[in-house]
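Missing here is one protein chain; the remaining ones are kept as they sit in the complex.
Our next item is chain A:
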């Protein structure tokens, strides 16, 4: 039972309540694309504010923590929680970081964080159509970087735009995420490949190469290296595996499409 009494004008927080809160925050951060160092610094700020000792072992799809009250060692608990499905949303990182600094600087109570975190969780991401247009523009821009001309960039724009919408469509139907990626890569390559077959633009292979880049698991791959450098080996391994498999799925979708169109054409 959570027990409330004043010790030095501070409410006593039961270890279970604190552990539940940080597991919630930690797994949500992991799913939004935070690396493990960020996890431990953000949660560490909360822990020092409320005088808890904390040890944690983050992996890619879950978080184990042991919390111990510094003033009362018997108030201690070890818990594990699975993380929600991964979807990159960096705004969460900013919001949680703000919150943890505010708590540390103003010495706020745990009930504030619980309320604030519920708000952060409900934060909406960008609308799919906005993201699709953005994805189109960025793939078009990357196409220009890879020596493509304006026509190739146009092809890359259309291919990425439609590919992203297809991916969202299949993700809504609750297909396996890896299958969604393969299908999206297939559709994107099909559109760009048609541009290649009909000789639209000067360097059609640039459009084919850059059209699928919106599927690249940039966040897991970069986080993997950061985790390696900071010494979070289990999570780095998991991220590398996850990112590598997504790359493989993209390659599988593209390979299927290229083989259908005829490898001799490329």
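In the analysis below, a contact is a pair of C-beta atoms (placed from the backbone, for glycine too) under 8 Å apart; a residue touches a chain by one contact, two chains touch by 3 or more; residues count from 1.
Note that in this section contacts and distances are computed from a predicted model.
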item: "Sulfate transport system permease protein CysT", "ABC transporter substrate-binding protein", "Threonine/serine exporter family protein" or "Acetolactate synthase small subunit" - which is the UniProt name of the missing chain; value: "Threonine/serine exporter family protein"
item: Given A:99, A:154, A:213 or A:246, the one touching the chain that is not displayed; value: A:213
item: Touch with the omitted chain, as defined above, among A:144, A:178 or A:194; value: A:144
item: Residue among A:134, A:178 or A:194 touching the omitted chain; value: A:134
item: Touching residues (missing chain, whole complex) on chain A; value: 32-35, 37-38, 41, 88-94, 97-98, 101, 125-126, 130-131, 134-135, 137-138, 141-142, 144-146, 205-206, 208-210, 212-214, 216, 218-219, 221-222, 224-226, 229-230, 247, 251, 254-255, 258-259, 263, 266
